[in-house]
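Every protein chain but one is kept in place in this view of the complex.
A, B and C are the chain letters, set down in written order, and residue numbers restart from 1 in every chain.
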Amino acid sequence: MKEKKETKNKWITKDLVRTYLPILALVFVVALFAALSGGTTLKMTNIKQIMLQSCTYIVAGLGIIFTMSLGNMDMSLDGIVCLGGCLGLLAAESLGSWVVIPVIFLVTILCEMAIGSLNILLGINSVIVSFAVSFFGKGVAGYIIGSRTKSLSLPGSLSFLYNRSLYFAVTIVAIIVLSILFHYTKLGKRAMAIGSNASAAKASGIHVVKYKLLAYLVAGVMMGLAVTLVVLRAGSAGATSGSGFHVTVLLMMVIGGASLTGGTKEKVYSVVVGVLLFLCLENGLTVLGVDPNMIGLIEGIIFLGSVTLTFDRDGVPYIL
Amino acid sequence: GCGNNKDSEAADSQTKDGGAGTVSESGSGEEDSKAADSDISIGVVIWSTDDGLGADSKTALDAVAEDLNVSLVYRTGSYDAESQTTDYENLLAAGVDGILCCVINDTSTDDLLKICEEAGIPMQIFFRNIMDEDAYNYCMASDLFAGYICEDEGGAGVDMVDELLASGCTTFGLLNREAGNGVIDRRQAGVMEYLDEKGLTYYVSTSSNTATATDMVDATDQLLAAHSDINGLICSSGSNGAIDAIITDLQGSDIKITSFDTPVDIPGSFEAGNLVMLTTGAQIDPVYALINLYCKITGKAKSDTPAEYGSNYIYMKSAEDAATYEQYFSEFNTYTAEEVQGLVEMDLDSFVAEMGNYSLEMVAEKMK
Amino acid sequence: MEGKVVLKVEGLNKSFGPTKAVVDMHLEIHPGEIHGLIGENGSGKSTVTSMIAGCLKPDSGVMIMNGKRHEPKSMLEGRASGICMLLQEKGTINHLTISENIYLGEENQFSKGGIVNRRRMNQAARKVLESIDLGHVEPSHLIDELSFEDRKLVEAGMAMKEDPKILIVDETTTALSQKGREVLYRIMSQMKEKEKSVIFISHDLDELKQVCDRVTVMRDGAYITTLSGEEITVDAMRHHMIGRDFSDGYYRVDYEDNYDHDTVMLEVDHVNLGKALKDVSLQLHKGEILGIGGLTDCGMHDLCKVIYGLVKPDSGEVRLPQKEITIRNSTQAAENGMGYVPKDRELEGLMMAASIRDNINLMSMDKVKKGFLITSGSTRKLAEEQVDMLRIKIGGLELPVSSLSGGNKQKVSIAKCMANDVQIFIMDCPTRGIDIGVKAAIYCLLEQFKAQGRAILMISEELPELLGMADNLLIMKDGEITAHIRRSPEVSEHDVIVKMI
């Protein structure tokens, strides 16, 4: 009995260390840049700015973690942002400013649900489907924009929505709601179970198709929110909107410790930590005035370094 | 300065130190003992500093920045409005005193300006005018908007069509880029409007924005294969080697080419026989923009309202033009340090006149 | 023969984190013998043999083979020194052809200048297939086309073509039908004739008694004793394994009709499914243990899946008369009190990388949730209850299930259903690969369930347990129910086997 207790403790510490490593990395990066820049990066305005920047990514990441926990990587975000933004603003132009938000949500939900249902229907890897949806979104958006002479912009009557407090409030509510949804309800637990072993989940009476689609629905809703935040912030949308968004979000999540293969080890906080880590890095490098050509080098090395330290190699014996 | 290569290294390291100093000082508001203008830093938001035009612009900007004793902080790689917003925020955190920006999305110009207004620093855009009416009105009414500079893209497009017509072309092929890049959009629109106006036949091939040289040549081949009657080609962009590739690809055919971007070996390209016109020299645009912004930052603004300038394209139509260009534009330091100071001191009218003077001949004259 | 030793293992130790899997193990293998290795689940058999074969590295201890130190760094080195192992788990690779599988890692044999000659490889593979009675199979086809059993046999063929000095057979027979077993026994006796040795791991004591020359017993990772010749009796083996005498009461002792004949819990009505099931009908009553027996491919495993809604039948239906429900999918089945313990627990039953707690809670989310929240406190409580109740041997609730031994994995698989208060159990080979200690525990549980009025459908390939436990026994053959046997002390195994074949 005593031995059992001991072994338990051992495991807790090991896991705890891994859990907190991304946070440690975040603290380290913040401290490093604070020291190098003589405290500039720690100024309140700068911190607020980083938090503001983080909102869109966190909200998007919170949605994607659901599909990721299914073991389905999503490479479609750039296309969805592009298409959602463009169609939303297009609709606003002809139907009135408030239409933009419902249209964006409609587009993003349709896109994500399309990925989910094609994934189920065709039985092919979600990455392929999401690639296709991304290409499709970009193509259609480009087509729309290309045939116009005037670029798309946010109706002035909505620009009041772009303010810090609203962004923070939305993001914090999203984090809380999604954490509960992900860690403390059937929806999240079952999505993770499907990611761990879909046939076991099915044999345990989990309606795999339904919960997969629900996970994609959540992703769609959160992407809708994220695209809305992007559009409000950018004030416009165009054929290049969202470029690189998918890779950035994925990188952020993995740096924060999310598992690419899904399953029960997925954690919501890895989204938050990863996003902040990434943005602090970018912000810090800019503040230090590093040559943009060097930034890639430094970022690359730091990515590799931090992921090497924090990546959980336990659950995945063979790393993809 | 042509001759101050040695000094430049020293100055370089100095500006870097100065830059870092600025960051902490402007933030903490400490009193500063250096010369007033030694620690001005300006953020430059540009698509990239690696492709042909981007790299030339950076070279030209760095040369002038050195003369002005300004440090530049570049942000590259943002291809949408959201990322440019982030760039602005990060530059402000870095404590820049002004931002020079090539806006990606026309309609977001006013939103970007608002960020600067919040921080109380001026902003200047280059390679762009503002087409969106609301954005234009907002910017023009702002105290912190230094102005915009752009080439007459549409006009250049018209000239290209005319040049092709003069060399006997009847049917046109347009190698366009995906919509989204304001300046390229404008070129394309200018060309197409003019072609429509004249009732000429033309076919369009559109490549993605990150098209490589190979993609662009393939696009050319496809366009020509699909429409064998094309005999005039207009390339709206291709500074990543694409234009070189297209010129080589078409060598020997009787298809005439005009391009907005320059190949590496310009005289050689003209000698190859197909090229009839190039527009170039645009790297001066950010230089004028920088000077204008610098004046605004140092309180010597050239005008009370935002300045609207047009900068000249340099047209090249023969190998001789090209040789002249090669000879005098190798370093892109069109103006000496004294001349830069002169430009700073100039009043608005002379500055505009100076910009209007900018041409192949003028540079050749100066360089002699 | 005496005195000569091919392989000697001395003082072998191995731990996985906190788990001490093997402690000071001792083993001697003679040439030309079939050496049985037995022990309860998790007693370290697979670990010992894995170390011998080179898949695992011992923490300490020596292995001596033919007088030389035996320290294989990989299975390849192990193979090179003449030791081949048939794994407990799957050992072939889907999407490759049979010949590619057989010569995996040895393609150079057939290559000239780096280019592999497929034709020669297929020819060689055909010979290997003939040696395991699979001569009719085309080696250039994908291995996916073979049944699980045949794939296991291909593995045996793969091992034999190496002409090993020692062949390790780790619970391979559990996956095989009688026919497959015969092939394997023949291979083993061939080894014996050639003065080579076999290490044979199985939980089937009768099988061990028949096949083995000597049997080594392990308990808790340690060496207990080695029995030879006449000493090998089922009782002796049982005694040494458990560490105490095993009383009777292994199976049920009662023979009276003690279930509720009037309450039908589950009704299968004229179900057809391709070639696997032909017009199958049955009724499962409250408190009844209904056994289904037959050969592996008789369709009984497919029947489980149909009943639980995992596979849609071509025609016919599965009903729950008490709830007036027709089963359409597994979700509906689970919601209406059914539970399914699949045959292949690693692939279908468990989330291997997930924690024990998560696995146990998998089916019971509706039960543990408060409002719409599932708190970690309630999930832990449920998991702890089940671990205590089924006496699952674990190192901690948060450890992944993959760290457990086979038997304990099976217990987790059952605990998962138990946690959800399942009323109708569909158990597909519930004691597959499980030692007698756990087996007895599971039988005990079944009796308990029965007493509580739950209904149990038990599919099994082992006749004794069916006869010992079932109230009613259905025998299937080629997708049809061919016989119905009522519980009575008179029925003998022989009578049943006749009906199966």
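Please note the rule applied: a contact is a pair of C-beta atoms (placed from the backbone, for glycine too) under 8 Å apart; a residue touches a chain by one contact, two chains touch by 3 or more.
Simple rule for what comes next: contacts and distances are computed from a predicted model.
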| remark: By UniProt, of "NADH-quinone oxidoreductase subunit", "Acyl-CoA dehydrogenase", "Thiosulfate oxidation carrier complex protein SoxZ" or "ABC transporter permease", the chain left out is "ABC transporter permease"
| Among shown chains, those touching the left-out chain | A, B, C
| Residue among C:104, C:444 or C:498 touching the omitted chain | C:104
| note | Answer key for A:89, A:109 or A:133 versus the chain not shown reads A:133
| note | Considering the complete complex, of A:81, A:251, A:268 or A:288, the missing chain is touched by A:251
| request: Could you list which residues of chain A touch the chain missing from the display? | output: 73, 118, 120-124, 128-129, 131-136, 138-140, 142-143, 145-147, 239, 244, 247, 250-251, 254-255, 260, 292-297, 299-301, 303-304, 307-308, 311, 313, 317-320
| field | Residues from chain C at the interface with the omitted partner, ascending | value | 55, 74-76, 79, 87, 90-96, 100, 103-105, 107-108, 111, 114-116, 118
| said: Tell me which stretches of chain B touch the chain missing from the display. | reply: 48, 50-52, 55, 76-78, 176, 178-179, 203-208, 210, 212-214, 217-219, 221-223, 225-228, 239-242, 244-245, 248-249, 263-265, 268
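FYI, only the chains that are shown with their structure count from here on.
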| query | If you tally the C-beta contacts, which comes out ahead, A-C or A-B? | reply | A-B
| query | So which chain ends up closest to the centre of the protein, judged by Cα positions averaged per chain? | reply | A
| Per the centroid of Cα atoms for each chain, what is the distance between chain B and chain C, given in Å? | 72
| field | Rounded Å distance between chain A and chain C, as computed from the means of their C-alpha atoms | value | 42
| said: Please tell me the distance, in whole Å, between the geometric centres of chain A and chain B computed from their C-alpha atoms. | reply: 34
| said: Looking at the complex, which residues from chain B come into contact with chain A? | reply: 16, 19-20, 23-24, 27, 41, 49-50, 71, 73-77, 79-87, 89-95, 104-108, 110-111, 131-132, 134-135, 178-182, 189, 206, 209
| query | Which part of chain A faces chain C closely enough to touch in the complex? | reply | 3-4, 6-8, 10-12, 15, 180, 184-186, 189-190, 192-193, 196-197, 199-207, 210, 263-265, 314-316
| Touching residues (chain side chain C, partner chain A) in the complex | 17-19, 308, 310, 329-331, 333-335, 338, 340, 342, 347-355, 358, 361-363, 365-366, 369, 372-375, 395-396, 398-400, 416
